[in-house]
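One protein chain is absent from this view; the other protein chains keep their places.
On to chain A.
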Amino acid sequence: MSALKIKKGSSSHSAYDLRDPNAEIIEAHTLAVMVDNEVGVLARVIGLFSGRGYNIDSLTVAEVDHKGHRSRITVVTRGTPAVIEQIKAQLGRLVPVHEVHDLTVEGPSVERELALFKVVGAGEKRIEALRLAEIFRANVVDSTLESFVFEITGTPEKIDAFAELMRPLGLSDVARTGVAALARGA
């Protein structure tokens, strides 16, 4: 268990600790969890987060090995370094969990998210939306005379930026998949 080395003084996660919980740095981490794709496995993972009071920023899951019935859960969570280590250890001891990887600390990784944006409008605003979509390399996947649906792929930050730009141009609905991530290199 090499993942147990954490910096000194970072163990404040306890019912008996009455220190200001904001006294330590909160970090966002992207975890890749390889699990058996069995009934209830997602409920087990989510239940662990809610039951122990951990945060979930985003979570995606799909079977990635149909033969071996193996799914990959990508979860973006945040907490102090001690809490992040505890989350990984807690995930690791679930029976259907095979591997837990912290992509944030295990080296460079790529993160992508897919989103669909419906933008409703006419005239100048409509033209501006289309122009910005081109800059962001978003595709038009549906179009009427009053609306577009854009498909955009990128980091969560890029998608946030696109959402900010679309808001004054008639943004009506957003669907986001959450983050999928892989380590870089072989």
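Observations, loosely collected:
Throughout what follows, a residue touches a chain if its C-beta (ideal position, glycine included) is under 8 Å from a C-beta of that chain, and two chains touch if they have at least 3 such contacts; residues count from 1.
Note that contacts and distances are computed from a predicted model.
With the options "NAD(P)H-dependent oxidoreductase", "ABC transporter ATP-binding protein", "Acetolactate synthase" or "Short-chain dehydrogenase" in hand, the undepicted chain maps to the protein name "Acetolactate synthase" (source: UniProt).
Annotation: of A:Thr60, A:Gln90, A:Ser109 or A:Thr177, A:Gln90 touches the absent chain (contact as defined above). The hidden chain makes contact, of the residues A:Arg44, A:Arg78, A:Arg112 or A:Lys158, with A:Arg44. Listed here are the chain A residues that touch the chain not shown: 1, 3-4, 6, 8-19, 36, 39-40, 43-44, 47, 51, 82, 85-86, 89-90, 92-96, 98.
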